[in-house]
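Excluded from the complex is one protein chain; the other protein chains are retained at their positions.
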Amino acid sequence: MRTKFSSRILAASSVLALGLTATACGGAKTGDSATGESCVDTSGDTVKIGFLNSLSGTMAISETTVFKSLSMAAEEINADGGVLGKKLEIVSEDGQSEPTVFAEKATKLIQDDCVAAVFGGWTSSSRKAMLPVFEGNDALLFYPVQYEGLESSHNIFYTGATTNQQIIPALDFLKQEKKIESIFLVGSDYVFPRTANKIIKQYAAANGIEVLGEEYQPLGSTDFGTVVDKVKAAGADAVFNTLNGDSNVAFFKEYKGKGLTASAMPVLSVSIAEEEVPGVGVGNLEGQYTAWNYYQTIDSPANKEFVTAFKAANGAKAVTSDPMEAAYTSLYLWKGMVEKADSFAVEDVIDAADGVTYDAPEGTVEVDGENHHIAKTALIGQVNSEGLIDTVWSSDKPIEPDPYLKSYDWWKN
Amino acid sequence: MSMKKLSPYVGWLLLAVALLVLAPAVLSDFRLGLLAKYCCYAIAAVGIGLAWGRGGMLVLGQGLYFGIGAYAMAMHLKLADAGPGGVPDFMALYGDATVPGWWEPLRSGAFAVVVILVLPALVAGLLGLAVFKRRIKGAYFAILSQALAAAFAILLVGQVKTTGGANGLNNFQGFFGYALFDPANKRMLYFIAAGILLVSILAMAWLYRSRFGELLVAVRDGEERVRFLGTDPANVKLAAYVIAAVLASIGGALFVPIAGIVSPDDVGVVASIGLLAGVALGGRASLLGPAVGALLVGYAETSLSEAFPGSWSYFQGALFVLVILLLPGGLAQLLNARRGNSVSSRFLRGVPRGKQAQAELPRSASEAAPEEAAAR
């Protein structure tokens, strides 16, 4: 019995080996150039676009709202006659808060659904995971969240802020308005906070601000006893907070519990928007600062329309926030690019991108064809007693995107 | 053909035909790529079948070994992309643009392969030696192995400069000289993964019939009896655990060029338990069950999450509950039932609670009265 079986193994293995060698020949070697072929179908009276947001997992907290505002933009555009006369057909996929899934679903949207463009992503890791997919398939991604900069892809449009539109203005505010001389850095342990803090430290060194400490907690950590002890002991003039998600709740509860206040030691956060405020608790956040490019309280006709429409679709209690607005804007910007190019083809759209503008709820934004970011006005806000954020300082005019911080001579990567 | 005649080897042949002939003929490049990914999980699942199904060790932390293989491969690919003496792109971005010393040896492809095969064996060997010789088993072992996977994932996330942190490693251009953008090369990767899966199942068939395989089942069903018969059960379990670790590592290594990415999410607690889902569904103690189950679960996850975004959790949860509760032998149990065999092993049927002192429960739990315990 056993000998008979061994011979079977032998036979099977040789069949396998043959098959393997047969397929192994003929493939391209490294160094050859890629050839992405688009399968987008624009012959009918609809055109497919993809939404890729985490609807489950840890990031669903934030990304679900982005999905809602994207859906709202698509409905508006369709009600208005679509893009180039074609209605938008949405293919939605769940990124499940995992980079690997984002890469897989992005491939699926491009190769299997043949969408004209994909909108979504939130974490740095989701964007980094999708980047090679979009570059390799020569497809389009619109990424709606502020991020750590130092990136510019031919195939990605970044409609959230890069560092010189959010973090650097925030530091300018702290230095000029709050006259701080020292700062403490608190962040979640991943790429965005670490890169942001690298920039902050160089800014601080060039501007005579002392960095009294730099603390990282694992993503999702809710144990901030030690960190807040250290913050308190250091006694800095302000805290720069790059914590993400749930950690903010634990951090601010601990902060308040240990008797630290917004007036004595203000915290400036770059990842807390209107939708996160209720979760942290208005009482724990009131008076603290945030840095974004959009707040629900912006007083403009475009924003009033946006807020009203969003509340009508999602209930009176729904709030609007910067990433939602940037996602909403991204769909309109793509529409503008397509209409300018008079084509859905990726290369045509990219060629037409430069100078496309849109009267967004945050104000008029303009696409930079060079680095694929958009010019945005920086706004420093303060959390008020209703849980909304009031603008207390503004860069007054849109700041040109500079993802590699080339125009800052103190910056050395 | 009646089910009675369907021996495991016929099943293996059917699987081979399905994977090597049918799938490449009918699936698009994208779907074939997904199947290749499921094959990587299935390779790890085959190892879990050996350790859990045959050996009774609930290996909750196989993500650790999957990750060792995946990261070793990913590091090699990043270094190969960077070229001789080059620095991987993300290190220039997040770190100080120097390659750490412990990365350097992985520039050699041969060394990377050695790491993928030997490192998990060493880690599993050391851990297993300590654990099994101390007669740690059952729930203790499961929770320990889970904690290790959790620690590994946290460690990876914390080292942004050298492991890419939560981003993981991705954007690979080539695989041992072959360009990864080329669909022909992706097909090659698929055939490699499917081939290794089929070979590993054959290897299991041989192991299960060997004296070692019989001893392993004996240890699972009556560790003390094996000890009395003069064989140290620890050695038997150790061997099975090491083999399972190496298979997980191979699966992880192949996963990297196929998926194009590895991140801490792929190696942590959730990923580790996810690997068990397919094994449970297919039938942990059967030969083909773990592999077929892993392929099915992979397929189900993709198609259900595409059809109902955001609701995959419901299906995965229901799968665990229904399969483990109603079908402890997995799909293989259904086949067996049609062949007139009931579940034979008390490992799958369970042990009445009164007799558990000799079986699964840790001794202190089954024997210590709570008040005694509390009073101590």
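Per-chain residue numbering starts at 1, and chain names A and B are given in the order in which the chains are listed.
By our rule, contacts are C-beta pairs under 8 Å (C-beta built on N, C-alpha and C of every residue); 3 or more make two chains touch, one makes a residue touch a chain.
Here is the rule we go by: contacts and distances are computed from a predicted model.
**Q** Mind telling me which option in "Transcriptional regulator PadR-like family protein", "ATP synthase subunit a", "Cytochrome c oxidase subunit IV" or "Urea ABC transporter permease subunit UrtB" is what UniProt lists for the chain we can't see?
**A** So the chain that does not appear here would be "Urea ABC transporter permease subunit UrtB", according to UniProt.
**Q** Name every shown chain in contact with the chain that has been left out of the document.
**A** The undisplayed chain, in the complete complex, is in contact with A, B.
**Q** Please identify which residue in A:Asp237, A:Glu254 or A:Asp402 touches the non-displayed chain.
**A** A:Glu254
**Q** Which residue among B:Ala97, B:Val114 or B:Ala151 touches the omitted chain?
**A** Selected residue, touching the omitted chain: B:Ala151.
**Q** Based on the whole complex, identify which of B:Leu14, B:Leu27 or B:Ile273 touches the chain you can't see.
**A** In the complete complex, the chain left out is touched by residue B:Ile273.
**Q** Hey, which subunit B residues sit against the chain that's not shown?
**A** Residues of subunit B in contact with the hidden chain: 58, 60, 130-131, 134-136, 138-140, 142-144, 146-148, 150-151, 154-155, 157-158, 223-224, 269-270, 273, 276, 280, 310-311, 313-314, 316-321, 324-325, 328, 348-354, 356-376.
**Q** Residues of subunit A in contact with the chain that isn't shown?
**A** Against the left-out chain, subunit A lists 55-58, 60-62, 64-65, 189, 215-218, 220-223, 225-227, 229-230, 232-233, 246, 248-250, 253-254, 256-259, 275-276, 278-283.
The criterion applied here is as follows: only the chains that are shown with their structure count from here on.
**Q** Using mean CA coordinates as chain centres, what's the subunit A-subunit B distance in Å?
**A** 33
**Q** Flag every residue of subunit B that touches subunit A in the complex, lowest number first.
**A** Where subunit B meets subunit A, its residues are 9, 12, 16, 20, 28-31, 33-34, 37, 81, 92-94, 154, 157-158, 160, 165-168, 170-174, 177-179, 181-182, 184-185, 187-188, 191-192, 195, 198-199, 202, 205-206, 209, 259-263, 265-266, 302, 305-306, 309-313.
**Q** Can you list the residues on subunit A that touch subunit B in the complex?
**A** 2, 5-6, 8-9, 12-13, 15-17, 19-20, 23-24, 26-32, 34-35, 55-56, 60, 92-94, 96-100, 103-104, 107-108, 111-112, 123-125, 128-129, 131-133, 136, 150, 189-191, 194-195, 216, 218-219, 413
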